[in-house]
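Structure record follows, encoded as structure tokens.
Yeah, one chain of the complex is gone here, protein chain that is, but the others are all in their spots.
The letters A, B and C name the chains in turn, as written, and every chain counts its residues from 1.
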Amino acid sequence: MKIREHCGVFGIWGTPDAAVRTYYGLYALQHRGQESAGIVVSDGKQVVSRKGLGLLNEAISRDDVAGLKGHLAVGHVRYSTTGSKRVQNIQPLVIEYSQGLIAVAHNGNLVNARTLHTEYERRGSIFQTSTDSEVIVHLLADPDHASRPDRIGHCLNHLKGAYSFLLMTPTQLIAARDPLGFRPLCIGKIGDAHVVASETCAFDLLGARYLGEINAGELVVIDENGLRSEQFAHAGKRSQCVFEHIYFARPDSYIFGTNVHTVRMNLGRNIAIEHPADADVVIAIPDSGRSCAMGYALASGIPLDRGFVRNHYVGRTFIMPEARDQGVDIKLNVVRPVVQGKRIVIVDDSIVRGTTSKGRIKKLRDAGAKEIHMRISCPPIRHPCFYGIDFPTTTELFAAKHSVEELRDFLKVDSLQYQSIEGLLASLGEQANHYCIACFTGQYPVRPEEKMEKLSMETHS
Amino acid sequence: MKIREHCGVFGIWGTPDAAVRTYYGLYALQHRGQESAGIVVSDGKQVVSRKGLGLLNEAISRDDVAGLKGHLAVGHVRYSTTGSKRVQNIQPLVIEYSQGLIAVAHNGNLVNARTLHTEYERRGSIFQTSTDSEVIVHLLADPDHASRPDRIGHCLNHLKGAYSFLLMTPTQLIAARDPLGFRPLCIGKIGDAHVVASETCAFDLLGARYLGEINAGELVVIDENGLRSEQFAHAGKRSQCVFEHIYFARPDSYIFGTNVHTVRMNLGRNIAIEHPADADVVIAIPDSGRSCAMGYALASGIPLDRGFVRNHYVGRTFIMPEARDQGVDIKLNVVRPVVQGKRIVIVDDSIVRGTTSKGRIKKLRDAGAKEIHMRISCPPIRHPCFYGIDFPTTTELFAAKHSVEELRDFLKVDSLQYQSIEGLLASLGEQANHYCIACFTGQYPVRPEEKMEKLSMETHS
Amino acid sequence: MKIREHCGVFGIWGTPDAAVRTYYGLYALQHRGQESAGIVVSDGKQVVSRKGLGLLNEAISRDDVAGLKGHLAVGHVRYSTTGSKRVQNIQPLVIEYSQGLIAVAHNGNLVNARTLHTEYERRGSIFQTSTDSEVIVHLLADPDHASRPDRIGHCLNHLKGAYSFLLMTPTQLIAARDPLGFRPLCIGKIGDAHVVASETCAFDLLGARYLGEINAGELVVIDENGLRSEQFAHAGKRSQCVFEHIYFARPDSYIFGTNVHTVRMNLGRNIAIEHPADADVVIAIPDSGRSCAMGYALASGIPLDRGFVRNHYVGRTFIMPEARDQGVDIKLNVVRPVVQGKRIVIVDDSIVRGTTSKGRIKKLRDAGAKEIHMRISCPPIRHPCFYGIDFPTTTELFAAKHSVEELRDFLKVDSLQYQSIEGLLASLGEQANHYCIACFTGQYPVRPEEKMEKLSMETHS
Partner (left out) sequence: MKIREHCGVFGIWGTPDAAVRTYYGLYALQHRGQESAGIVVSDGKQVVSRKGLGLLNEAISRDDVAGLKGHLAVGHVRYSTTGSKRVQNIQPLVIEYSQGLIAVAHNGNLVNARTLHTEYERRGSIFQTSTDSEVIVHLLADPDHASRPDRIGHCLNHLKGAYSFLLMTPTQLIAARDPLGFRPLCIGKIGDAHVVASETCAFDLLGARYLGEINAGELVVIDENGLRSEQFAHAGKRSQCVFEHIYFARPDSYIFGTNVHTVRMNLGRNIAIEHPADADVVIAIPDSGRSCAMGYALASGIPLDRGFVRNHYVGRTFIMPEARDQGVDIKLNVVRPVVQGKRIVIVDDSIVRGTTSKGRIKKLRDAGAKEIHMRISCPPIRHPCFYGIDFPTTTELFAAKHSVEELRDFLKVDSLQYQSIEGLLASLGEQANHYCIACFTGQYPVRPEEKMEKLSMETHS
């Protein structure tokens, strides 16, 4: 599936090479955002940042990293929609205000940002970006808040929606997660240094120990006095994003305390039991369908094989108009002897518009597949997300407008089955009721104050 | 395994967008060479080329490709050792001589290039590159050869060693393969146009039909009069490079007429039978061990699982000195619940220095693996290659200097087994005796005329 | 003389290719600032900007210019001190606030910017740049000012110091000059379109007609309803910057209504009368001393000759450390037969540190000059400027700390004479009492509210 996403955040306090560690932390989180990247570092006095568009290595050069000196750093990788590729929107935002300098790295989406933005503009404030994240700085700069002892927590309580924040001053690393815990945020240690990241795979790369999640409604401050934690808001009913497990996160990560590959194997096992198929071979749509296909093969007893090979250099080519017209698939190729004359179960994580899947089904047919049974690891996506996942609009979402039968006919497969809601929940284990599954059910934990569809501000992170 | 490699060639005659097709043909062959790339195109009169260092998209820009107009093109991707990253060595070589302009794309290695080079210099000729490939042009420019009707075949007969050549004049595409057939070269069609490539995966990407191999000792000329073929030399005993199947080629390609993934599955099945293990799970070292691990799991009945996850952005990061010191593995991460408390069979394609494998074994132990049984899909590599595969020097090749037991102790695995020569041959099917396996046995089909170790000329392609 | 300078502004309303015209307008003003350049264009709705460091052609590419569509544009070229080469400080500033979007191009220096900055920060406002120019936008955004009919004039009246402003909204071009008229600002027409620029040489390049100056205290608004002018403040005693005539402006420009070359010829004539010399030849330090040397030759009857040739490629080379050590003068070379055995009058516009002049005097001696009589076109500079001219600090200014005799000994010239204050005023003609000559006399027309020396904000434009 191709869903437009999102963000990864990383922070560290306490190693002399904080920027280098942040670089590799972000590299491990690169799958969470490929449109821009930034690192901000501090030596306790001087704050320096490097940001740019594109992948981490395009946005920030080796010399850039080598030049970023300090023991404290935060970083951000980000997806953004085309219109908003404005350089000043690249995070971490670095803003000077009356209280000094602050850097902001945000994963999630605020549902009352527009309201707050308008209110502050009316008072004469000027915004620098078109991101929802900037409102936190205007809240902090507000003279009514500036003198409170609980300043940061007080300001966070003005926000509604999804946020995992890393804030940085010249001396402090501050991590905070919204009271419903929409987006992940983990904490770990390397020696005496603290690290905070969206996923645990960043800890593994650096050899850091995973300590656990930042809690919903928790605010953590790390500085030369060590780590202090407070609960700035009562945690509400957990609304963890189920899509982190289905699609976004890396299989090796622990998200909301559970390993992603394990959940996906479960999804595959459950759908194999719900929707068996009389077939010769199970194949995955690489790379996102692989764990689920393994689960399907295991539970069904049908052998797993490699029906598609993925070009390793995807993302390092460009598409010429001629190639597009000729239907060149730069990503996947069929392994002919695996599919020729076979009855195939093909496993994918989800279907958005359906056009890419249709092309791949055709390639299997052209290579001689006898029967094709498609299994999707999650239920049909029928509702928009207000908390940071940028699904296509409802009109583009095939499942929002058509029945499963219509999709089966469109794709020209012999059978097509989705995971049930029950199968999904069963795969998540004990915490199943701590997840937000609004994109399948339409039941939203927090309603946006403003018409989200009309937001001129970009939905980001 | 990390072997230094090598070359891919692609040519096309007969589509108006020859350069765009060549670009995608080379993209499909990118795994055969990442150090430089070049495309030469002709509209029948004007010949234009674009070349550069790095991956295809770094070497040649979108605008470059769009500007290359013509119906005839050849391209080349190439590995080269550090010292020889001279821009003028980037292929296709484009040389003007008395007979006009010629472009040369070469995969393989000539064993008498130094002898010919010296001979022509003595006559007053001046060489432009330090590649062995340039001698073919001096042979063609030689006034003794210039007037012969069989000029090209006559000149090819002066060469010894491995070569799959694509030559291009302003009007002709010429393909030739050495009489022992060391390196692959395939021919196909798209509509009325002919395509020639190192591997069939390039045909699949373009929607071309695979017609078969260029034969050993065959010379094919394609121009406005169509395709003409001649046998410029009697084909000798076939010496097809077995390493194409073990490591280089893509699993979806047909090489020497046989599918690569199928051969690798066979290698896995054979070693599972030769060297069973009492274990809970089979895991592959991605990406090259995956087909073989599937074969092992199938033949042994032990379930396959994903013990390692590969970062998709490998090759798009840089290694800071600090990270190297901290042992950061930018490529693979362990999926902890897959290995914790398990007895594991780990399958890899080969072992060169042993240091990378050792690090990964340690990561499995750190993640809680109980037993580790390593299986290698080919026999130990103990001899250098003179035909285009750039193995490390004998002193660096662990297997050339140590017993399997010593390696097992070095790696700290519970058992270590290699494929036998017999198992290897069995996996190749009917054509087993058509392969060069000198790197395992030391029995060379053609001896070099000159001391290859002392060649100041670079070993390339 | 090498004085660190400053800014040029250009604006246009009413031609379909406003950005191209602005590009050439800035090119004509390039001598006013080489460190950064920017153009902002509007088609009445969409506002787009391009900015960058370096000369105009480094900052803004041909494609950039071609892509800037609209009938309304403002541009800026700028000098800035090293510490402040922050990209966000490059003008025109483009800021979105409650009233929409505004672009700001500023030439001059405000003396109460720090006071206003601090006041707005206390209210919760956040600043985006470290320039003094940004305060005008915060004044405009202030809800107390927003609703006034005379909003812009009202806000300008809060500012003290030197400013020639070009402001741009999506539909309007606004030009304003401070009540004392420190910096120049001219208005002209091309067909029906209006143009505004720092110097008339920009009009000449574009074939525009020069209409006259924007008056001190005048505010001009140009939009689809034509041009409207108002006097937002009573013009005070004119304080036109005399350095525009002595050094900054181009000889072909009219500044404050008077041609620059003519003033410089007058300066040369006056000093020839005040300080004659018994000599064979008059030579200029190119390029800034040339007009003055012509005046000296004319009034003295001593023939003018080319003693120095200027390398045309100055600014397009870099200085290697070795070259600096060897005293390589990349700018000027002596024409030996012109100076050998001669008694020379050498004319320069001013002396700052004295080191460059000393080197050139030595070159004349080495080439065989018999006597050297130096004449400087202005009086000694002894006081800092608060209105936008970035002289070296007082300690670096030779004349601020030493007598003319000490300087003569330091330079090793046979005689050294400066222009007198009276000679200077005489050269300026009827308007002589409309000039600020504080850098010579220390009598300042407006005192800064804050200690200018301690400003952490950069002095710019």
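Brief remarks follow.
Operating definition for what follows: a residue touches a chain if its C-beta (ideal position, glycine included) is under 8 Å from a C-beta of that chain, and two chains touch if they have at least 3 such contacts.
The structure displayed is predicted, hence computed values, not measured ones.
When the whole complex is considered, the residue among C:Ser36, C:Ser49, C:Asn270 or C:Ser291 that touches the unshown chain is C:Ser291. The missing chain, though absent from the display, is touched by one residue of C:Lys45, C:His234 or C:Arg316; that residue is C:Arg316. Check C:Asp43, C:Glu96, C:Asp329 or C:Asp414 against the missing chain and you find that the one touching it is C:Asp329. Of the listed positions C:Gly236, C:Pro251 or C:Pro276, the one in contact with the omitted chain in the full complex is C:Pro251. Although one chain is not shown, part of chain B still touches it, namely residues 88, 95-98, 120-128, 137-138, 141-143, 146.
One chain of the complex is left out; on chain C, the residues touching it are 17, 20, 23-24, 27-28, 30-31, 55-57, 62, 65-66, 201, 204-207, 250-252, 259, 261-262, 287, 290-291, 294, 298, 303-306, 309, 311-313, 315-318, 320, 322-323, 326-330, 333-338.
We take it that only the chains that are shown with their structure count from here on.
Centre-to-centre separation between chain B and chain C, using Cα means, comes to 63 Å. Per-chain CA centroids place chain A at a distance of 37 Å from chain B. Averaged C-alpha coordinates put the centre of chain A at 51 Å from the centre of chain C.
Not a single residue position of chain C touches two or more of the other chains.
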